[in-house]
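I have a structure I would like to understand better, so I am pasting it below and will then ask my questions one at a time.
The complex appears here minus one protein chain, its other protein chains still in place.
Residue numbering begins at 1 within each chain, and the chains themselves are lettered A and B in the order written.
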Amino acid sequence: MNGTVLSLTFRGMLGRRRSLLLFALPIVMIALAVVIRLIVGVDEDTAVPMLQRFALGILLPLVALIAGTGVIAPEIDDGEIIYLLAKPVSRWSIVASKLVTAIVLTVAFTTVPTLIAGVVLTGGAADPVPGFAAGTIVGAVAYCAVFVLLGVISRHAVVFGLLYALVWETLVGGYVPGARAVSVQDWAYSLTYSMSTDLGTKPEVGAAVALPLLAAVTVVALCVAVQRLRSLSLTGDS
Amino acid sequence: MTATTIHDIGYRHYGGPRLGRGYAIRSLYSNSLRGVFGLGRPGRAKVLPFALFALMCIPALVSVAVRLVMAKLVPTAPPINLFPYRAYIFDLQAISAIFLAAQSPQMVSRDLRFHVMPLYLSRPIRRFDYILAKLAAMFSALLIVFAAPLTLLYLGALLNKMNAWDQLTQYGPALGGAVVYALVLAAFGLCVASLTPRRGFGVAAIIALYLVSYGAVSILQGILVANTYDSAAGYVGLLSPYTLVEGFQTWALRQEHTGIGYVEPGAGGAVFVVVVVAVLAAALGILVARYRKVAS
Partner (left out) sequence: MSTIKIEQASRWYGNVVAVNDVTMTIGPGVTGLLGPNGAGKSTLIHMMGGFLAPSAGAVTLDGEPIWRNQGVYRKIGLVPEREAAYDFLTGRQFALANAKLHKLPNPREAAERALRLVEMTEAADRAIGTYSKGMRQRMKMASALVHDPAVLLLDEPFNGMDPRQRMQLIELINGMGAAGRTVLFSSHILEEVEQVAAHIEVVVAGRHAASGDFREIRRLMTDRPHRFVIRSDDDRRLASALIAHDSVGAVELAAHGGGAALHVQAADFGAFVAAAPQIARKNGIRLWEVLPADESLESVFAYLVTS
């Protein structure tokens, strides 16, 4: 990991319109939690589906997509990445630093709001809340790794990431349980399920399988991203 | 020293009639419309829009086919409509949302990114013409995407020898709804996309705003209905593009209501119309303000 790359990437992410969007999305979730609390008071039966659907199913993949692609795709697109690559810095540290930046941002804009929304909805930091927070953390790691990889290999990283998160995980996964078993969202939820008591919907895959899968996806995505970055060709204009 | 001249080697000044502003606007419109579907661009650009278009049409085809088969196998059974006209666009909103998110930035972000706006504006086209042409193009593209499956359903119904008038009373208003969908979505998509020159970020922003607003609205509506606040649930639909148009369709086009929540038939429901108009006006205002800063 390289401190300079970390600092450059952080500053790049937080200075622009991107940060505006990153702030706005969790605020909607927290506002929703407040409104729900005003309507129904403390009710775990509403809190759980809301957190599962919104925090894990919508906020997490979106923030990870914006952060994961945003830490590397614009630099490659503009050609700025040449200033990082034309240095005796190992490609591992470059990718790792960018991934860490993406994960930290995702956790900040997903886990923290999830905790807040959970506290608001359940009146305390008890049972399902830590589970959901933990789910967002492991989901953030895996999602960011996949999206950083997409950012390195494709110029249309965001569209592909979207097709994965929206079409595969939500649409197809909504109808075909088998597809749900191969989705980061389900694996993250299985950690939540295992940490909480009686959440209702079961995940497709148990935590004992899901966690190693998440780790494997992360490691594989990292490796492939490093390999591709080593052979990155910059061909002048556009 | 001889005077400066240009020798006649084929360069000619064109002093004749020019085709004018209207032609320029129409050309920009048709070029943008073709660009949405990837026509006139390399093959890869056609894959996504056509794939999504096909996905939109497939349920209609399936519905027609199933009815044909059922009519043959069980002639006495009443005709079933797997994917009715009324809820078609709403039920398949994910597909058109991706279409909008992927293609809106492609239409406006590139002009901003590569700073070609001065080139456009130094021609007879005005800023407002540019905006209108782009909006019209996105509107037309979305209308095609929405109207095609509805039309397939209608033609399929005629093929199945169903009552033409009966079908028309459903097909017509559904088409009207498609028009409003296309208007609202085009305005929303182009507005967001024009705020950033980066195409990838534009895609993310559009889909994020859509998904978060729809997620929040549907969760909230579910909770409200479970607690018998039905009409409040209906009004919450104002906060997300697809539910907004649904409310409009229910109230203005006298359709029966789909989804949850309840839109009041009286003056209360008219607020949907007001909001639709307000959204369109606001989007136009934002676009005008945005493009005023560009290339000035």
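Descriptive notes on the structure:
FYI, contacts are C-beta pairs under 8 Å (C-beta built on N, C-alpha and C of every residue); 3 or more make two chains touch, one makes a residue touch a chain.
Bear in mind that the values here come from a model prediction, so they are computed numbers and not experimental data.
Looking at the complete complex, one finds that the omitted chain is in touch with A.
The chain that is not drawn here is touched, among residues A:Leu20, A:Ile82 or A:Val220, by A:Ile82. The chain not shown here touches subunit A at positions 2-5, 7-8, 11-12, 15, 78-80, 82-91, 230-237.
As a convention for this text, only the chains that are shown with their structure count from here on.
Inter-chain centre distance (subunit A to subunit B, centres taken as mean C-alpha positions): 29 Å.
Here subunit B touches subunit A in the complex through residues 48, 94, 97-98, 101-102, 195-196, 198, 200-201, 203-205, 207-208, 211-213, 215-216, 219-220, 223-224, 226-227, 229, going by the rule given at the top.
Those residues of subunit A that touch subunit B in the complex are listed here as 17-18, 21, 25, 28-29, 32, 35-36, 39-40, 46, 49-50, 53-54, 57-59, 62, 65-66, 69-70, 73-74, 77, 156-159, 162-163, 166-167, 170-171.
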